[in-house]
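A single protein chain has been omitted; all remaining protein chains appear in their positions.
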Amino acid sequence: MSDKVVAELQEPTPAVGDGGPDMIQLLTPEGQRVSHPDYDKYVADLTPEDLRSFYRDLVLIRRLDAEGYALQRQGELGLWPSLLGQEAAQVGSGRALRPHDFVFPTYREHGVGFVRGMDPQSSLQLFRGVSQGGWDPQENNFHLYTIVIGAQALHATGYAMGVRMDGNVGTGDPDRDTAVICYFGDGASSQGDVNEAFVYAASFDAPVVFFCQNNQWAISEPVEKQTRIPLFQRARGFGFPGVRVDGNDILATYAVTQHCLDEARNGNGPLLIEAYTYRMGAHTTADDPTKYRVSAEVEEWKFRDPILRLKTLLAHEGMADEAFFVRIDEEADQFAAELREGCVTMETMAGETMWDHVYAEDHPVMEAERAAYLAYKASFEEAN
Amino acid sequence: MSDKVVAELQEPTPAVGDGGPDMIQLLTPEGQRVSHPDYDKYVADLTPEDLRSFYRDLVLIRRLDAEGYALQRQGELGLWPSLLGQEAAQVGSGRALRPHDFVFPTYREHGVGFVRGMDPQSSLQLFRGVSQGGWDPQENNFHLYTIVIGAQALHATGYAMGVRMDGNVGTGDPDRDTAVICYFGDGASSQGDVNEAFVYAASFDAPVVFFCQNNQWAISEPVEKQTRIPLFQRARGFGFPGVRVDGNDILATYAVTQHCLDEARNGNGPLLIEAYTYRMGAHTTADDPTKYRVSAEVEEWKFRDPILRLKTLLAHEGMADEAFFVRIDEEADQFAAELREGCVTMETMAGETMWDHVYAEDHPVMEAERAAYLAYKASFEEAN
Amino acid sequence: MAGQLEKVTLGKSITNGLRKAMEADPKVVLIGEDIGKLGGVFRITEGLQKDFGEDRVIDSPLAESGIVGTAVGMALRGYRPVCEIQFDGFVYPAFDQIVSQVAKMHARALGAVKIPMVIRIPFGGGIGSPEHHSESPEAYFAHTAGLRVVACSNPEDAHWMIQQAVACDDPVIFFEPKRRYHDRAEYDTTATTAPRGLFEANVLREGTDVTLLGYGPVVKTMLESAAAAEAEGTSIEVIDLRSLSPLPIDTIVESVRKTGRLVVVQEASSFLGMASEISAQVTEQCFYELEAPVIRVAGANIPYPPSRMEEEFLPDLDRILDGVDRALAY
Partner (left out) sequence: MAGQLEKVTLGKSITNGLRKAMEADPKVVLIGEDIGKLGGVFRITEGLQKDFGEDRVIDSPLAESGIVGTAVGMALRGYRPVCEIQFDGFVYPAFDQIVSQVAKMHARALGAVKIPMVIRIPFGGGIGSPEHHSESPEAYFAHTAGLRVVACSNPEDAHWMIQQAVACDDPVIFFEPKRRYHDRAEYDTTATTAPRGLFEANVLREGTDVTLLGYGPVVKTMLESAAAAEAEGTSIEVIDLRSLSPLPIDTIVESVRKTGRLVVVQEASSFLGMASEISAQVTEQCFYELEAPVIRVAGANIPYPPSRMEEEFLPDLDRILDGVDRALAY
């Protein structure tokens, strides 16, 4: 065995909850701004205004999430996958994107969708059961949620191959060069599709950034079930760079994602980002995490809360005053109320629309079945 | 990006045909024995008798292969996947196994089967079209050929998980500790199943050695289509050791495989071996490599012939004389004649046996269809 | 000795059946996502890892081809693996392993190896879930030679069928009607022999006018439909198919010879679903006895709809009775 390989394999795996020395951080859990030679430049131009708007996004999506949870508990949603704890990973990466970049989310990226400009109602449709997605991905360059774990990694790669075929990589024109970002979880890293996506993306130099939110859990299974080594290192088996960032640090996530997107746009893709974070809540509202994890772990992660640390920075540096924080909370209340209102008034489509969009072109079976359905329904009307 | 990762990624990829500085070699193409601090010990005990028997294996399986090719050309086989050029990779690794180790081959491991003690006719059945496999894997701990690329990697991993569940790992008892070896090609490294096998094997510390014969081609596609970096480095993305060995060097292949099998048996699995070799012939008899590769490449590899270099060593070191080489050639002629005789007299099973082994337990449809078939056949007899 | 009558849910019946199978044979192992501490998302394996250990109740990495593919390897090593697929819509990543390896390995070896493996799949809709959580993929497997395919519909059957499936030397795809997991029924949990074979249909209710046939979640709805029809004077024979492959065609034919009419119910899309095969075979065998064509009451030929529309998609009592009426109208 080559000594180098052995040495690498003997690198200690960081303890649970500690991202280890490789993890990029620009803002400590205590709200201290720390410096990093490679990444400072990506946040150097951020104005206090920018940071306040980061804060606003974080608070609003946490509220969106809380409302989703409440709506499920009240029977208005069938299910809700919470993003609690992952706000910085989502806002930080989402804000690093340019409008013409394209996003492939899982079912948990409500926060990314929000910063892409999606109508916040959109995320609710699927979980309310009124559609299986239902928005136009091209409107905000934000694809539909993908539920089948890992499947979207290939879509993102193919899309990015298309971007390259279009010649929209490495031209130096910022309005033209395009990156694709693909979200997935730590559990998804085990799926064949994700690894095939790594192979294809590397083979075709696809301008795609794989953004893995390692929230430490895949339902009840800890990340150690999926990998022996830190997940960002998976990329080195495929010949492209991987980097671990503190996913609860919005500055670091923003910086690292910008860097990687730039690399991809310049033709140096693919790249893998592992955002080291934590799923503070249950997997979804259908889950009961007390069966498989200890609350001490959750408590420990509370100290690394992504919102609190930005709030501390803003307050300490005098970039925001109490009135600002109050105003944002009020905005969040308003936002939540609208969300709730929108949700409960969201209408279920008529039964006969089931056949409308199965095919893009005319299809005799769709017509026949729709007609039979309507006739059947009408027979009840007649009977009454 | 961490500098280390960047540095690693900038390691030059070796030129075509040159395995690069990481490649383990104990016998040069010129037949020179070279020393390697880690691996010399695995060949130190080899007697001249052992080396002569290595040579014999190499020659016999090359003859087996030539006969397979000829039989196909004469219409006796439907297809033949040649192992020409890969003899050392197969014999070297196969000879490193203990009888109770278990082998999962592709469709090309005729040489491994041979050194496992398989009846050489066995490999022919599938390609003659008289069965889809047809031997008992337990007889020589050599599984059936797997044609679906990469599927066997999961079987090998599951089998190895079973070995571990049986407690047959790391006991220190050489009759008990068991390793599993899984063969696949460079192309197979792209399949989801192979990468999932890496995940599972790592997660369960499975005593499996993945043995990738990188013969530089997957039908018409060069290995660069599948990976940017040397294939043995794939393992480091999954947290287990990978090593590149000169697959045309029987001593190195034998040594490295022994080492890795030992590691697996001791509980330090999985491991990946990339045997750097070359497919000298067509992909199969159905293929036409002139469409996609230049003959200069093939010519270059002729200088690295696995048999010639062992022959040179044997001759130069006085471990074998001319009479020995003549005797082996005669044995090979005899072997080939028997193989041919066995092949052409191999019988096609009667039609009604098609239903015999679809299910292990009674199945009414099998009985009904067999009966209907026999009645239908009988109706022709009657008609005549 | 009198048996012990107990009221048990369908889900718990499978748990108990698995436990018995594991006690009976140390080679039985379970593998799947979240089946350990969590006991699976439906809690079917609850408590089993605690009692049998992590080597026999294996939490797998998140990869279905891996679950099935490694299970094949374990079977080759002498184990009897029981795989859990978390939801119907997540079995497809394992499709290649199932169709090309699980189904064909015994034949490939001319019988020299067996693959005594069970793949458990919670299937069907009606639980208000998002996409991929409510599908009925049984036809894909029933079309595949080399597999056996069964579906349970009630607690007692579930209890026995899972044990029989584990004991079977062939690979069995075992469908569980997820919306019936919480249904309870009383049965003798201490009985030591199964009431019937794994591959037999079960006539649940005798009748003379129409035969009503289905499997899994719709069986309960069929029974309700038959009761409602009786009130209107129609006598319906209800058959729980139980075995989708091999098809217990003799029981079906016997019933159709009596009633002359057959309605087959399934949640799966009609096109190339079980009901179509049954229609073809029954028409072949009862050409002169059939008073009406076989009527198929099935899911529409569309992807499973959003959950708030699923009631419009699933065969319910009205649609079943409509099918019965159509059969009677000939």
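Letters A, B and C mark the chains as written, and numbering starts fresh at 1 in each.
Assume a residue touches a chain if its C-beta (ideal position, glycine included) is under 8 Å from a C-beta of that chain, and two chains touch if they have at least 3 such contacts.
Treat the numbers as computed from the prediction; the structure is a model and nothing was measured.
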- Message: What shown chains come into contact with the chain that's not displayed?
- Response: A, B, C
- Message: Can you tell me which of A:Tyr39, A:Trp80, A:Phe127 or A:Tyr159 touches the chain that was removed from the display?
- Response: A:Tyr159
- Which one touches the absent chain: B:Gln25, B:Thr178, B:Gln226 or B:Gln258? B:Gln226
- Of A:Pro137, A:Gly170 or A:Pro222, which sits in contact with the chain we cannot see? A:Pro137
- Task: Using the definition of touch stated at the top, determine which of A:Ile61, A:Val199 or A:Leu231 touches the missing chain.
- Result: A:Val199
- Item | Touch residues of subunit A, complete complex, unshown partner | 131-138, 143-144, 146, 148, 151, 153-163, 165-166, 192-193, 196-197, 199-200, 203, 356-361, 363-365
- Task: Provide the residue numbers of subunit C that touch the chain removed from this figure.
- Result: 65, 89, 92-93, 95-96, 99-100, 103-104, 107-108, 131-132, 139-140, 142-143, 145-146, 245, 247, 269, 271-277, 279-281, 283-284, 287, 292-296, 300-303, 330
- Query: Footprint of the hidden chain on subunit B, which residues?
  - Reply: 78-79, 107, 126-133, 147-149, 187-188, 190-193, 218-221, 225-226, 286-288, 291-292, 348-349, 351, 354-355, 358, 365-366, 369, 373, 376, 380
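Throughout what follows, only the chains that are shown with their structure count from here on.
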- If we define chain centres by averaging CA atoms, which chain lands farthest from subunit C? Would you check? B
- So what's the Cα centroid distance for subunit A and subunit B, whole Å? 43
- Query: From the C-alpha centre of subunit B to that of subunit C, how far is it in Å?
  - Reply: 41
- Query: Which subunit A residues sit where two or more other chains touch them?
  - Reply: 190-193, 225-226
- Note on the structure: Multi-partner residues in subunit C (2 or more other chains touched) are 60-61, 63, 65-66, 93
